[in-house]
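In this view, the complex is presented without one of its protein chains, the others remaining in place.
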Amino acid sequence: MGKERVAIVGCGQTKHVATNDGSIATVVRQAAAAALADAQMTWSDIDAVVIGKAPDFFEGLMMPELYLADALGAVGKPMFRVHTAGSVGGSTAIVAQDLIAAGVHERVLTVAFEKQSESEAMWALAVALPFQPPMHAGAGGYFAPHIRSYMRRSNAPDHIGILVALKDRLNALKNPYAHLHEHGITFDSVKDSIMLWDPIRYSETCPSSDGAFAMVMTNEKGGDAAAAAGRPPAWVKGTAFRSEPTMFAGRDQVNPRGGQECASDVYKQAGITDPRKEIDVVEMYVPFSWFEPMWLENLHFAEEGTGWKLVEDGVTQMDGDLPVNCSGGVLSTNPIGASGMIRFGEAAMQVRGQAGEHQIDGAKTALGHAYGGGSQFFAMWIVGAEKP
Amino acid sequence: MAEITLPPRLEGVEPVRSIRVPASIHYRYTAGEASSKFLREVAKKRLVGQQCPLCKKVYVPPRGCCPTDGVPTVGEVELKDTGTITSFCIVNVPFMQNLMEIPYVGALILLDGSDLPIMHLIQEIPADQVVPGMRVEAVWVPDDEIGPTLESIKYFRPNGEPDAPLETYKEHV
Partner (left out) sequence: MRDIAIVSFAQSHHARAISTHNEVEMLMPLLGEAMGAAGITKDRVDFVCSGSSDYLAGQPFSFVMTLDAFGPWPPISESHVDMDGAWAVYEAWVKMQSGHADIALVYAYGKSSPGDIRRVLSRQLDPYYLQPLWPDSVALAALQARAGLDAGTFTAEQMAEVAARSRRAAVDNPFAQLAGDVEAATLLDAPDFLAPLKMHDCAPVSDGAAVLILAAEDIARELSDRPAWIRGIDHRIEPHALGLRDLTTSASTRLAGEKAGVHHGEVDLAELHAPFTHQELILSEALGLGDGVSINPSGGALGANPVMAAGLVRMGEAATRISRGDANRAVAHATSGPCLQQNLVCVLEGE
């Protein structure tokens, strides 16, 4: 089959904020330029550009690859745009690395972004689907009943969500690019914040952000060259997507089979048999705090019903043995279309030793995870410091 | 980012930071056969689900295909407008634009005879007394306001029956 190895040799992102003053092109180009600078390449070194973002209604701009061709140096090159709902940042990274794995291109630039302040993201998320029963309550209202189900199934104590939110927001203080830097945050400040959709509190909910994340990927030759120049790449060891229907009779929305199978697939590709032991650091998509214990189970890090114990025991803290979301995660930064790629990219940054203050020392193997829709689209990758 | 040098006549002029561009597009949506049939029955105060010929599950509202088998759901099954709450959340944010008093309860309700919970509002009971397993019935809008929309059901309220045992709805939680 001749599968080529893929190396991530450059990562870049914007400082995520509620409203970025730049134009859409500016935001995207900033992240891309930062990734190119990190890779010590220029626009003309790139063979193809793959972008990803969530629904175009968020910005009021249809098919943004058309408008962004110039800003991303894509003129005369193949340019592509992926849209798989919330998992899109992850899917985009996978499609980009497929171009290299398949031997189609040698150097690919990939960018995922969202400029939620441009249009009205809250409206776009809550738009009543014609002929569908009214949702009444926004995204949190969709997930809250399932979180309640998890709490009941697992007998998890009420405060687990608060612990996750506190951890992620404190981690974010070590990430200069994160949107929320809540210097005064405490357990009580999270607990006392307004309850939005019981059991989800305001401080346990992701923000709405403007931002972009970009990566430069190359083939083995490019990866080796970067390593030789003292810029260790992250190597792709496994990638997978899974999708399942939004709603069907008997669907498990708490521990979706799609997520479980996607994880099993990606672990198998990476040769991982004991994820809890073999993975050093995890970046998972947690937009509402309770998703951390739920995903820990879904991703086979904990037996069903016990994910919350890992949280309570501090296992997922930066000083625990399975640190989760050292970047601050989606709870601290959420430009929806970019969030998946931020997870994938932060995983790459960890194994490259590039994560600065939120670096886990000696991280060799990292999992990047993204999900979207009604917990139905999953995209995951495993990256490592060593070649597969 | 590169610094831009302004020509002399623009120096001191306040830059444009953003522009406001109102945009509106009108769409006429097609419900499709399955939804149309369903909504016409709703207009007659009837809830009619559709059954998949392969897995036999009854879907409401039906969308024309079974999401796991990818085949048209053709069998019609009339359902009662009573059901069991499988899960719920208490909403504290004014999404309903002040039509509902906060807090209000959004719940997943498994209508008797169907296999997929629908999401709707729960009223006529304090939010903190709602529990999974609670038996509820639909409260329809006045007859002259009933139309081909699920908003013909104003909300669901407890119907007084004892809570359903977990086994009856376990699959859905």
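Quick notes on this structure:
Per-chain numbering from 1; labels A and B assigned in written order.
Just so we're on the same page, a residue touches a chain if its C-beta (ideal position, glycine included) is under 8 Å from a C-beta of that chain, and two chains touch if they have at least 3 such contacts.
Note that this is a predicted model, so its numbers are computed, not measured.
The residue from A:A101, A:I200 or A:V254 that touches the chain not shown here is A:A101. Across the entire complex, the residue among A:G60, A:G305, A:G353 or A:P388 in touch with the chain not shown is A:G60.
Listed here are the chain B residues that touch the chain not shown: 19, 21, 23, 25-36, 63-72.
In the full complex, the hidden chain is touched by chain A at residues 1-3, 23-24, 54-63, 65-70, 74-85, 91, 95, 98-99, 101-104, 118, 124-125, 127, 129-130, 240-246, 248, 256-258, 261-262, 373, 376-377.
The criterion applied here is as follows: only the chains that are shown with their structure count from here on.
Within the complex formed with chain B, the residues of chain A that make contact are 21, 26, 29-30, 33, 60, 126, 130-138, 140-142, 144-149, 152-153, 194-200, 245-250, 254. Considering their complex, residues 1, 17-18, 21, 23, 29, 31-32, 35, 39, 55, 57-59, 61, 66-68, 86-93, 95-96, 103-104, 106-108, 115-116, 118-121, 127, 132, 149-151, 171-173 of chain B touch chain A.
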